[in-house]
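What you see is the complex with one protein chain gone and the rest in place.
Naming follows writing order (A, B and C), and every chain is counted from residue 1.
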């Protein structure tokens, strides 16, 4: 779970990491007031769960309260790169001497943590990593040892002497935060040295491990604040993994790998998937009914491809689930059903026996994808 | 550093480990008062830095305040196995259902910690370990992981079901104590199940790592409470390792291994060492003078064997140190001086040139030991 | 004719007395796996259809000689269950449990480095050596013994692709579901190395998916150390691009994590990359025929 910047900064402050003074604003007038409180100027930033705000117009330096109100109004009205914006963060403007970058991230290639620091702030960090990797210091942190003083020394050695002590304090506290709050990423871009010698975090990116949410009830509460599409919410509440896409073939499958694979096979057949929907291990009539409702609520869908490989899930159970679901949900478009694996023949026999007018039963994944593509073209 | 039981129990209580109510008493009357406060009876125990109190008369069950006073008086007067006793611990008597044993110790053979537990309390634990080792559960605890719930489960599986939860709580807290307070041993013998179902620590043995004392100033303060021989104190204050023994040849050497070896060689020559004294790396006149003073203050000493192997220490420096020391300290018995290693010849030349009447210079360790033994026999 | 599990496997199941645990334990036993013990704290002394239950792994190992563990305990306790097995000297642990916190797994991962314990998973379907032993939840019915080694990040793709192989009469030496969690036990490299060294494996299949750089690293390994033919499949060419906040991930791996990049990395070292699951079986058949 990616936290909004202002949430990340609340965590930073709770762990003693210095940040600028700031106020979360839900209306333009609040941004103007914040700017007045900060002496007439403010930085106004959209609060969204994506990066790239600086280049995308999501951050604006405002030299007057009015300018802050105008910026906030624009952001709240227009959103950011397709994301709804329901709040902005207005922060004091500070005199910056130099900009740096630091982060700590769970490194899946080693199974440990990797801490990064560079003195080259204010540039695109991915470009820097590609073109001048030697400018970025990298330190592996063993989870059983934690961040040690020599790690910190190695990292801050990248910075000018004046910033080392302040940056060391920040990176130590970042690791504490990461560890205690089960974050998989903490990133500060930029970390800055101010004219007065302080080192503070101008930005805060924190990603929390979803698997660890049960031990952090406060994060679970935060999750409620993120705007979510009502259809996605319905799927989520039913325990389904659903992501809306921009094609025309609705997809239902069991298992993330198989669903991803289904998207690919449909694409190769010349159509585009309207969604990603993984029902996981369950294939009850309830699950199937909810899945169909979710997908059929998308007006772009011209046909549905239900792709089930029976492993532990038995295909006869799936077949009955689909048929029962269709007594509750109106099939407004054709449904291509592929049942394979455990008890597949019996499942197909059940489907064939029901002779449902909207169900087309096809035995293999490739043929089913071709049929779904054909049907969606016909319906266009 | 071995803590007195009452100090160990203070630590136990600070870490939430249940112990009997108790009072430290410096006078018999205090023990009687304590017994009265506990309802008329008490267990009175000497506070010393050695084990084996139960068998040696160091623990007495007293059924009346008078009996407690009598026991305390005896202990404070007679001491325990040669140790001065300046305090006893009077504790409430509790109804014991069953006795167990548990401990956690730094295990030098693995470099980690080993936790032990057995349901067979009230017996000699070393005998049990030898004769029926299968009755003792042993769990290796990796220092980087700490004591985990499965370790605790494995240990308490040795106990009756009624005691498991209470014992689990105790062992978890023992490990916390050991870790946070840099103990190398925590031992509870016996750990008991009371009639009311509680599991509590009747005894407390805690050994603290001397090397870790700098980070535990409270322990350093405790160390002041242990009675120490004034001669040993003087040596200790001068940074010397000194232990009084019961022979007649005073020993001074550089390095613990060499001093131990010197004791052995003297024994083979037919004499007995009066002490163990390691001057470490230093061989200044000051160090040498203090060492000689310490040793000559022992009336049993009939001659002194100074055994120096010059490694980093140069023998010429040692020779000058010894001569200068003897201008400050009166040599009342002969001194056998063996200088070997770095600059040994020059050192011996300096000694020979000084023609000090009480110094006998001998080039090898074996010959020097023989000479020291001969001189001490002569002086007998 | 296999790696990791075989006829010498003596299986212990942590969390055997739960619903899932019991179901799959009995299923594995029915397949022919030698299931010797279950472990559930507080239930020592009971049994499940004749399989004795112990309070701790150490007791179970002592009593039964178990050498392999399968874990079904809940995500809060599963990481410690792995550590418990490692401390008890278990050589192979297959952790089926889903939802373990990454920090807990990072600790486990670091700890296992100093031990002789191999971990498969977590959040994985386990390992099967067809005809010999099944340790996990891969449906044994879809497998047949043979000489193709198979390792997959995705669980359902294991079933799907094994089914395609079996349908064409291509048997498997061992199928490994390594799991897709960020911190996991053995991966492509360790699996491919085992298959390369297994005299009864002629060809190996690896199926990856978007995210991370496991496939890219596997490609480098194949170039340097693998002589046997490898067929790959990558899922997720059309998958929705994940939202991404920080840059650190991309800096760390130096990889875009896309299916296209992974397929390209593998093809660059001579690995045939199928575009659909059925094409995997076809390529394998062609390769074995050639």
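In the analysis below, contacts are C-beta pairs under 8 Å (C-beta built on N, C-alpha and C of every residue); 3 or more make two chains touch, one makes a residue touch a chain.
None of these values were measured; they are calculated from a predicted model.
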Tell me the shown chains the invisible chain touches, ordered by label. A, B, C
Contacting the left-out chain in the complete assembly, out of B:37, B:70, B:96 or B:245: B:245
One chain isn't shown here. Among B:207, B:320, B:361 or B:376, which residue touches it? B:207
Pick out which of B:129, B:231, B:296 or B:354 touches the chain that's been left out of the picture. B:129
For subunit A, the residues touching the chain missing from this view: 140, 142, 144-145, 148-151, 153-154, 157
Subunit B, residues in touch with the chain not shown (by the definition above): 2, 49-51, 103-109, 111-114, 116, 125-126, 129-130, 136, 142-144, 179, 182, 184-185, 187, 189, 205, 207, 209, 211-212, 214-215, 243, 245, 253-258, 260-261, 263-268, 272-273, 276, 309-312, 340-342, 364-366
Residue by residue, what part of subunit C touches the chain that was omitted? 110, 113-114
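The definition used in the following text is that only the chains that are shown with their structure count from here on.
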Rounded to a whole Å, what is the gap between the Cα centroids of subunit A and subunit C? 27
Distance from the CA centroid of subunit A to that of subunit B, rounded to the nearest Å? 61
Nearest whole angstrom, what separates the Cα centre of subunit B from the Cα centre of subunit C? 54
Hunt down the residues of subunit B that sit against at least two other chains at once, touch-wise. 144-145
On subunit C, where are the residues touching two or more other chains? 107, 110-111
